[in-house]
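Sharing a structure below in structure tokens format, with a few things to ask.
A single protein chain has been omitted from the complex, and every remaining protein chain is retained in its original position.
Labels for the chains are A, B, C, D and E, by order of writing; each one numbers its residues from 1.
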Amino acid sequence: MAAGPACADTALQGQNARQERGEKTLANITGGAGKQVVDSLRDIAPDLGDWIINFAYGEVFSRPGLSLCTRELTTISALTALGNAQPQLKVHIDGALNVGCKPEEIVEVILQMAVYAGFPSALNGIGAAREVFAKRGIKIAARTDPAVPPQETR
Amino acid sequence: MAAGPACADTALQGQNARQERGEKTLANITGGAGKQVVDSLRDIAPDLGDWIINFAYGEVFSRPGLSLCTRELTTISALTALGNAQPQLKVHIDGALNVGCKPEEIVEVILQMAVYAGFPSALNGIGAAREVFAKRGIKIAARTDPAVPPQETR
Amino acid sequence: MAAGPACADTALQGQNARQERGEKTLANITGGAGKQVVDSLRDIAPDLGDWIINFAYGEVFSRPGLSLCTRELTTISALTALGNAQPQLKVHIDGALNVGCKPEEIVEVILQMAVYAGFPSALNGIGAAREVFAKRGIKIAARTDPAVPPQETR
Amino acid sequence: MAAGPACADTALQGQNARQERGEKTLANITGGAGKQVVDSLRDIAPDLGDWIINFAYGEVFSRPGLSLCTRELTTISALTALGNAQPQLKVHIDGALNVGCKPEEIVEVILQMAVYAGFPSALNGIGAAREVFAKRGIKIAARTDPAVPPQETR
Amino acid sequence: MAAGPACADTALQGQNARQERGEKTLANITGGAGKQVVDSLRDIAPDLGDWIINFAYGEVFSRPGLSLCTRELTTISALTALGNAQPQLKVHIDGALNVGCKPEEIVEVILQMAVYAGFPSALNGIGAAREVFAKRGIKIAARTDPAVPPQETR
Partner (left out) sequence: MAAGPACADTALQGQNARQERGEKTLANITGGAGKQVVDSLRDIAPDLGDWIINFAYGEVFSRPGLSLCTRELTTISALTALGNAQPQLKVHIDGALNVGCKPEEIVEVILQMAVYAGFPSALNGIGAAREVFAKRGIKIAARTDPAVPPQETR
């Protein structure tokens, strides 16, 4: 039962597998932004950075059962509703785009929060989306004639 | 410019179209539960009932651009994160099932809220799901051997 | 500078004045319900009871500058929006009625929260109002014909 | 039952009536600020702008039953309590002044939130009021002698 | 590099170490209650149960740097302030007592939330404490003479 050096490596590999899966998922979703957040924690709260990689991305976000786009959209709705985490909301709007969600889908999810968390939450969520879209040069197809009542144009 | 009786009907039809669309979407999503909520408002706040039908369901939830399942999942994540609207969370867990989301997807979305809104929110969200699933006789395929670390079984 | 017994009484009177003002305002607003809450704290957190009387009601709610009805309506909107304090929301819906707010005004304020805090908050606020109104035998004048679109009936 | 062109106009008029009522109420309350918010949404989420005009202002805020000042004060208390919508809080502090609320009433409502949502919420609400008041050159009559205990000066 | 069966055991041991540490800390803090929550998740969300043991208790709560009592008191203040997780608040009031916090300290922490999250949060927090204390037969030493102003009795 006494494990030799090769086994110590194996134990490390077990941990590393989770870490590698987390790092890969983090990179898939956030590009470099998530890594940057994790790195910025190294001098003050490195374990929080580890938990982000190993737990949040290595365990939760790497799970099968939902597409990464659906994971991102449900994160966006929650952060829009809570309204107290604008930096993270922007990271996940960016992340949603990185994993293939369409800008229009992101806007839809935020709009829907007007019903569930109120108009101020939706407005501030759209503000976050506007910043991220501008940085990426994304333009949403605007309604051609804003004077026409909305239900007619859909 | 003076509109005759036929036109008054038309104006009503415009309003009725929105209302009918709302009632249909409400029924699609909530079965009878949403209608029951709206009806219960008739003696105290009938306009809130109208807004639910005409605005929330007739305008917002009837929009194209997202599947009804994605709309329900993003609602579930938001209500789980806010944690102050258990009755509505149950209605939408039920609603998600009604529009074809799988129970496992609902659980995934709620679990993910452990990361974004904390473990108590996730636990209370699971409590809501358990109630709805029990009422419908839904059983989630449990892990066969809980002693095995989770990453091995997926 | 050494104060005699009469002065000790005076100091007590100063404190008592605040306390009496608080008790009177608490009684004006909540009838016996607030006193009951304060009394129920006597065996576990008597100082919280004192703060409710001396600070919340003796200092804040006794201030001039707003009518008691406006104070109650702004409390109702805040508690409806927060959505995590149903018992207190009911106390203040009751309190608003005690100080002369009309039931219809209370409903209006709660409805408005659909815009600022989302429909679930408004729905749960109406649920609280329904309970309080029922206990007091209050009936809101219902719309005569719910089939007619709301904007026509106002 | 087939409606002619005149009737199509009428249907549009029905929609337009709500829209015009909303635009007028929005202008009454927010001056140009609300319109500016709505316009800023045109290129990313025009429907949210429509909902603000047609639903939030055309349906909810245009209702009889509460003065516009009371509507604004109850909005201010809710947004102060939630604490996650500073831009909207400022718009409504400004709006309260536009519809005739007194600066002192606005301050009273925010102060009261110290009791219902805690001192940080009240402090940040006062910070929002300070900004709006400064922009409009409003000065609150300060207490003449801050060394005197507050209950003596009232 | 290919690890033999003994090594697979070792990898499992690594995982098991975290799990055992989590189970032990969970038992120390919650007695049987936490285990009961985890077990109740087995049929619907077993991974959430694993995360509670392995992450929340095995990684976070098992860290050195804070006494378990301080960890519990800071959890109690947070859950009291959020106000949307009464079941978990009760578990941690119980947990605080299990790890040696005094009932009076728990009450102090909850009272303090009147300042930071408002009186309703403090009141509902005290309600949770009252339930837990009653179940355990704990009595707080009440003030002998409630008529005397509080500052005189301390």
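Convention: a residue touches a chain if its C-beta (ideal position, glycine included) is under 8 Å from a C-beta of that chain, and two chains touch if they have at least 3 such contacts.
Note that the coordinates shown come from a computational prediction; the quantities given were computed from them, not determined experimentally.
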{"item": "Displayed chains contacting the withheld chain", "value": "A, B, C, D, E"}
{"item": "Sole residue of A:L79, A:A114 or A:A129 that reaches the chain not shown, by the stated touch rule", "value": "A:L79"}
{"item": "Given D:I76, D:L97 or D:A114, the one touching the chain that is not displayed", "value": "D:A114"}
{"item": "Contacts of chain D with the absent chain, listed as residue ranges", "value": "82-84, 107, 110-111, 114, 119-124, 126, 129-130, 133, 139-140, 142-143, 146, 149-151"}
{"item": "On chain A, residues whose C-beta touches the chain left out of the figure", "value": "12, 15-16, 19, 37, 41-52, 54, 56, 79, 82-85, 87-88"}
{"item": "Interface with the unshown chain - residue positions in chain C", "value": "1, 3-4, 6-11, 13-15, 47, 51, 55, 59, 63"}
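Criterion: only the chains that are shown with their structure count from here on.
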{"item": "Central chain (by mean CA position)", "value": "B"}
{"item": "Distance from chain E to chain D - Cα centre to Cα centre, in angstrom", "value": "41"}
{"item": "Chain B and chain E: spacing of chain centres that average the CA atoms, whole Å", "value": "32"}
{"item": "Numbers and ranges of chain C residues touching at least 2 other chains", "value": "56, 79, 81-84, 111, 113-117, 119-121, 150-151"}
